[in-house]
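Removed: one protein chain of the complex. Kept in place: all other protein chains.
Each chain gets a letter, A and B, in the order it is written, and its residues are counted from 1.
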Amino acid sequence: MLADFGYGVLVVTFLVSLFAILAAILGQAKKSQKWVESSRLAMLLTFPLTTLISLTLIYLLVTNDYNIAFVYEVTSRAMPTYLKVTALWGGQAGSLLFWSWLLSAFMTAVTLRKWDRDREFLPWVVLVASVTLAFFLALNVFYENPFTRFWQTFSGVQPATFRPAGAMPFTPADGNGLNPLLRHPGMIIHPPMLYLGFVSFVIPFAFAIAALVTGRTDDRWIRITRRWTLWAWLFLSLGLVLGGRWAYDVLGWGGYWGWDPVEIAAFMPWLAGTAFLHSVMMQEKRGLLKHWNMILIILTYALVIFGTFLTRSGVLSSVHSFAQSAIGPAFFIFIGVTFVVSIALLLWRWPSLKSESQMTSMLSREALFLLNNLLFMGILVICFWGVIFPLISELVTGAKVTVGPPFYERATGPLFAALVFLMGVAPLSAWGHSTLKTLGKAIFKPLLAAFLVMVAVVIYFFVNPRLVNEYLPYALIGLFVTISTGFVTLYEFWRASQARARAQNENVFLALWWLAGRNRRRYGGYTIHLGVVLMAMGIIGIEMFQTETQGTIAKDETMSLAGYTMTFKELQDFDLNDASGQPMQNVARAVVEVYKDGKMLGELYPRRDYFYDAQQPMTIPGVRSTLQDDFYVLLVDWQPISSVGATFKIYHNPLVNWLWFGSFIFILGTFIAAWPDQDPELAPVRARKNSPAAYLTGD
Amino acid sequence: MKKTLPILFFSALLLLFVFSPVFAQSAGPTPSDDEVNAVAKQLFCPVCENTPLDVCPTQACAQWRDLIRLKLTEGWTEDQIKQYFVDQYGARVLSAPPLEGFSWFIYIIPPIFLAAGVYIVFRAFRAMRKPVNAAVQETPVQTPSDDYLRRVEEELKQRK
Partner (left out) sequence: MTEMTQDSPKRGVPLWAQILVWLGLLVLLGIVALGLNRAQQGTVQPGEIIPDFKLTLFDGYTYQEKTEISFSELRGKVVVINFWASWCKPCEQEAAGLEAVWREYQPGGEVVFIGIDYVDTEPEARGYLTKFDITFPNGPDLATKISQFFRIKGVPETYFIDRNGVLQYIQVGPFTSETQIRQQVDALLNQQ
């Protein structure tokens, strides 16, 4: 049977990963290259094996084999094939398998690199990665077998991996169907991106641990994993952005980010990872902050595992949670072991991780990088505390509390603003040394430009007093910081390409192209910063100037908001049937016309779908989107029979498109920064005069 | 939703029977959806955790909103309504824990950590400024004006 085959391969893969662990340890203990090579090959083997398992499961999903409990849970006959494939990560067991699959892919990629110059890392990297893989496979093998089948016994139908005595296989006629909220294109790519981000952070972590264990604590591990980290970060960012977009399109609360514990659980590794990406530059360029980088990468990995644990163990209740599961305790032990071992290693190697150089000025780039890290950590602490506090409160006082958006917004808002400000200042200060005078010189022109724009903004508010609300002062401060940062960054591009154009006698744009090509990380980084500036403008727009109204109107009546007028034309209420004529979902779809200044802009179709199989409604807004604002209509309620009318909720979301546009620039920048060089690990030797020779051997 | 009819019916029924004495005292105009949502935005229903009441689609939340409308009609203030919900369902209905008892900690801890962070960064500054190797003179003094261009050009040379 295919299911037995799948489970068999799963067990074999688990054993192979155990073998990789054992061989790595033996290789290290016996100082035997044979064993090390053997462990490397074992790790290489895991990818084809997990691929085989995943393909088996996908085959079962696509062929509607409802004898398999997992297939029954996440698919139904009515679902299109592509959704059946993506249902692989629509449930606990499948998504764990998917996680292992991705992890083994990354592990294989890492084993295929040239190891000549860092042979001593190999066994430890294999060990850390294999332990992680073995753990996730063990969850599948022992707790969440995706190949569990239904069996008809005397006492009823029960799911089991092996045939209970005297039982017959039982195959339901149709499956349960995927949660309708997950049947959205955004939901199809959002989880894999997040998982990719999570999983790829395992690699830098493995190298960091290898560096700690072997005592080779120079920045070799950072150089090797630099691009891994960037790719991991790229995927994580993509995952978060796609999640936001999905929420905006499907969840129907007019927003993109709800400070839900599970969202935060995915956001925390991103925060730690972002801090890490910045602070490694200080180690690479100046040999500073070695302790801190170790702490950060360990923290990032810990948060990845911890976040996964929180989402899947049922400790936190949230819209995102998976069903109650038995994997909690196993996960908990894994987390405990990971934390204890990492911290013990770190404390042990602490003395050998000392900084090589010194800080030269309080305004130096290093100092600003430190501040950047401080702010990221501040936001991280707030997020972590907000997530964990309800748990503590319930344990201590017995009463549940909600920590909602107001807490996070108020606590992190100023820190985010400070970060944007730093983002503007940091690239200007020369490495190691800068004075107020150099800084002032670099910042004067962009600041002047930003000031002029702000004058225009203030005038705009004078002309449109209806936009003024109590957030205006904060918004103005926020906008000023954002806009000046944007100009400063653009100016930085301009100055650099000018300099090069002059030196090489080239066209400015060509010079810019070459510059970005030569120093991808810096100019990719600046591009990311520009993306963040645009996103920040979108966020200021929607967070501070969002307006909404709700009302019930009859046909041909109108509602108005923020200069827009909406006329309710028609409401259709119908059932969508599946192939066999069974009603699948009920659709209520309103047709409204949107006008602005008496001009018709078009029709929108806000709708609410009710899925009979999952007994769940889904609200899909009608959105008219421009660079200036979004007109976002939700169908809240309607009278099914009479034409009394329908209740609509309208949001006016100024500037929100800049958030998505900024995300695009952001991702583009990450691509520029992460794009592989000829030899990604050969970076120019740090410009230091007195480097101890030992640190150069690796380069 | 289609379930609204019975709710409306019962609400109307109850308005007549149960609340008629109160109702009679301060019968204002029916509050608009926006007024209801303004209050609902700040509340969280325990049935659908982490979803604000104004956008929560469940039946339970629809009932809560109807209750808010009822209370508004009776002339209750926003704070009175919030307090009523706290009494009925506990402090978890508020979007952030109230400043009392154990919940103080949620507001105290982050600033403490931040202050500790500032202190650590400050110490790191000082520690790093102390010369690790006194012989090393890191950055030779340059005229600040050409520092930037020099840096870019130097880099260009390096990366040819």
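As a convention for this text, contacts are C-beta pairs under 8 Å (C-beta built on N, C-alpha and C of every residue); 3 or more make two chains touch, one makes a residue touch a chain.
All values derive from a computational prediction rather than experimental measurement.
Put simply, the hidden chain is in touch with A, B once you look at the whole complex. Touch with the chain that is not drawn comes from one residue among A:77, A:291, A:495 or A:624, which is A:291. Within the full complex, the residue among A:41, A:141 or A:388 touching the omitted chain is A:388. Contact with the chain that does not appear here is found for just one residue of A:170, A:350 or A:451, A:350. For chain A, the residues touching the absent chain in the complete assembly are 289, 291-292, 295, 313-315, 324, 328-329, 332, 335-336, 339-340, 343, 346-347, 350-351, 354-355, 377, 388, 391-392, 394-395, 398-400.
In the full complex, chain B makes contact with the omitted chain through residues 6-7, 10-11, 13-15, 18-19, 45-47, 58-60, 62-64, 66-67, 70, 87-92, 117, 120-121, 123-124, 127-128, 130, 132.
Methods note: only the chains that are shown with their structure count from here on.
A straight line joining the Cα centres of chain A and chain B is 21 Å long.
Residues 252-254, 258, 260-261, 288, 317-319, 354-360, 362, 366-367, 370-371, 373-374, 377-378, 381-382, 385-386, 389, 392-393, 396-397, 399-407, 411, 430-435, 437-438, 441-442, 495-496, 499-500, 503-504, 518-519, 548-552, 617, 619, 637, 640, 647, 649, 684, 689-690 of chain A are the ones that touch chain B when the two sit in their complex.
By the touch criterion stated above, chain B contacts chain A in their complex at residues 1-2, 4, 32-34, 37, 42, 44, 46, 48-52, 55, 57, 90-97, 101-103, 105-106, 109-110, 113-114, 117-118, 121, 124-125, 127-133, 135-136, 138-139, 142, 144-145, 147-149, 151-153, 155-156, 158-159.
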